[in-house]
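Shown here: the complex without one of its protein chains, the others still in place.
Naming follows writing order (A and B), and every chain is counted from residue 1.
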Amino acid sequence: MTVALASRLELPPSIFGRLRLLLATVFLIGALGALAAAWTLSKRAATDAYDQLLISSATQISEAITAENGQYSVLPPDSAFETLAQSKDDRFFFAVRAPDGSLLTGEPGLLPGSRHQVDGLPSLDYIDDDGETMRTVTIHRFIASLDTKGWSSVVVAQSLGARYQLVARLMLRIGAIIIFVAALGFLASLEAVKRALRPFDRIGHALSSRRAQDMGPIEVESPTETRALVDTINHTFHRLNERLNKLQNFAGVAAHQIRTPLAALGAQTELLLTDQTAQSRRKRVERIRAHLGKISRLTHQLLGQAMVSYRIDRIPHQEVDLVELVRHVLRDAVPESLSRDLVVEFDYAAPRIPVPGDDINLREALANLVNNAVTHGAVTMLRVRIDEGSDQICIAIADDGPGIASQLWDTATQPFQLPRTEGEGAGLGLSIAADVAKAHGGMLAFAWTAEKLFEISFIVARSAPLEKAA
Amino acid sequence: MRILVVEDTADVGEGVVECLEALGHAVDWARDGETADEWLRDTGYQLVVLDLMLPGFDGLTLLRRLRERRCETPVLILTARSAIDDRIGSLDMGADDYLVKPFDFRELQARVRSLLRRHSGGRAAELKCGKLVFDRSARTVRIDDVPAKLTRRELSLLEVFLARPTMVFSKAQLLDQLFGFSAEPTENSIEVLITRLRRKLAGSGVEITAQRGIGYHIVET
Partner (left out) sequence: MRRLPAIIGAAILLLGIGGAVAFHAASDRDPEGDYSPPAGALVTYLPADEDDQGLPLVISGSIEAGFMRPFLLAFQRHNPRLSLVYIQSRNDALLERALWACQQRERTADIYLTSSTDHLVRLANENCATTLPSAIGQAAPAKASWRDQVVAFTVEPAVFVFTRELEGPLPPSHIALLDWLRGFPSDRARVGTYDIELSADGYDLAASDSNQDALYGRLLEGLGRSNIRLYCCSNVMVDALDRREIFFAYNVQLSYAYKAQRAGSRITVILPDDYQALQTLSFMLPKRPRDPDRALKLAQFLVSDEARAIAGHNLVPPGMSPKLAAAQADRLLAQASVTPLLLSLQDRARREHLIREWREAISPVRPEGGNSVSRTSARN
């Protein structure tokens, strides 16, 4: 049922449509409210005005009551009739009664609306006459002469036509003004909204009319309110462009990296077929195995890179315990088949060091670093230490291997920038680790320790990093 | 040791089987999940090498069933999917280790050896002897609650002794457990390793003693 209701109350699809609906509602309610108020006030004004006339005529009649020789008499004055006739099309009656209740003149059926006898004080009421509502006013008047005295009464009743007409006349004018003002306000607001939304149309037009290859900033005249939007769009284009350039570059280098060992593999396989001696064949096979290993690692790293960059963009960060994570990495990333024997040390500042992050990316990054250290570096020892800073966590991975020459540190994190002259790696491991560190609000740092150990620091932020500002 | 290899790709399976037989194990090769499940119910294996992508039901299902039967046979997962989710998933499901294809066969041998070694003497997480505590999952040793700087081979050797504290191991057995048949190290390197270990264990209340002519075993002093 709520679904049906929701679909029936579906909002218009555009902002303009919604604002128009909102404005129409507001102005309609406002106009109706104003009309209701005007109606109430007009009615009160008309009632007051005509009540005064009615009271005035009753007063005039009551002042014409006289008592002489014990006889009460009344001669309703012309002015009373003239006052009543001001409500041009209204019916009226009156009844004048002597203190003993006898009718002096007028309509016998019209009785005083009030028994409250205060001299000259009118009391107002409504009565029903043959289905038509009439306004009545009753005035009591104390009449005294030499031989008699008492309360006489005057009742005047009049139909309400003139009041209705006055209300209708007032409402026609006031209503026209209210509706005019509301309509004007509504149209002005619509125009204002239309103008306010125009820059969005311009931006949309500028975006849709450009060629797909065009990555330059869009040039539209935009007020300060939409400046930020245009800047963001241009910035996004800029980043997209950079990324596409990088991707193109990466694809080129990756192609080279994959095709070269494949070509070597092909060549060595051909030669294997022509090799005559078992020893030369064995040498050939060893070389083939080396190339295969290279391709395997490269594939592994390329896929890892793809996964990492996918996850950097998509996966929300959760709490990750770095101690547990590093423990797993050390177990997984140090090959069992390593011919060298190693001391693997792991120090940490606290039993649990939670940070917001992506579990799998952190694992991939640290596994790359540890694997690099073990396969290319560490001679006798590998040391991993987790240090807690006030707003950063540093995972330092140190080994007693040759390390990376200081002059290569700046470029070591670029993809395919092989930091070692005769390395086996494809040169993606550090790049992946650097990307992950950056996505976690940190960085990758290189250093030589006091014990002459080569140390790579993987730094992440303690709290959630601001949304990738690059 | 009896090892079950579950692998549908013939070329890979053949390599894995040969490689493990070269270590001196008896190897059965199942080419799909259902067969493997059946064999696992009937036969007691010391290790399962399991490919995740299988015809029939996949490796994870097989693994789940295995663990549901409370069978604690160590499982080494082989996976071609680089998504690390697979690895994590399989570890959570109760796999003991994994290798991502393509892999180096020497690494496979090393992992298998390591797994068999670790699973000898039960699956206790910690091995204790005197003031020495061996944390098998973290692969660390603490003496008097102070971390001892043991190399990986020293750790492995210590683990072999600690897992079967009453047993006496010959040099050949130790060599086999640590390096495998095809390894180059000699009995001499075992002696060197034991000497280094003895030095590092000084003051731990644990000593490796030699039974002349028979081999070595661990004693608490």
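We take it that a residue touches a chain if its C-beta (ideal position, glycine included) is under 8 Å from a C-beta of that chain, and two chains touch if they have at least 3 such contacts.
As the structure is a computational prediction, the values presented were derived from the model and not from experiment.
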item: Partner chains on view for the chain not depicted; value: A
item: Omitted-chain contact residue, chosen from A:D51, A:D129 or A:E345; value: A:D129
item: Options A:L23, A:L104 or A:L382, residue touching the unrepresented chain; value: A:L104
item: Chain A residues touching the omitted chain (full complex); value: 73-76, 78, 81-82, 84-85, 88-93, 96, 104-106, 129-130, 132
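We take it that only the chains that are shown with their structure count from here on.
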item: Rounded Å distance between chain A and chain B, as computed from the means of their C-alpha atoms; value: 56
item: Touch list for chain A against partner chain B, complex; value: 292-293, 296, 299-300, 303-304, 307, 327, 330-332, 334-338, 341-346, 359-360, 363-364, 380-381
item: Contacting residues of chain B [partner chain A, same complex]; value: 82-85, 88, 98, 100, 102-104, 106-107, 109-111, 113-114, 137-140, 147, 149-154
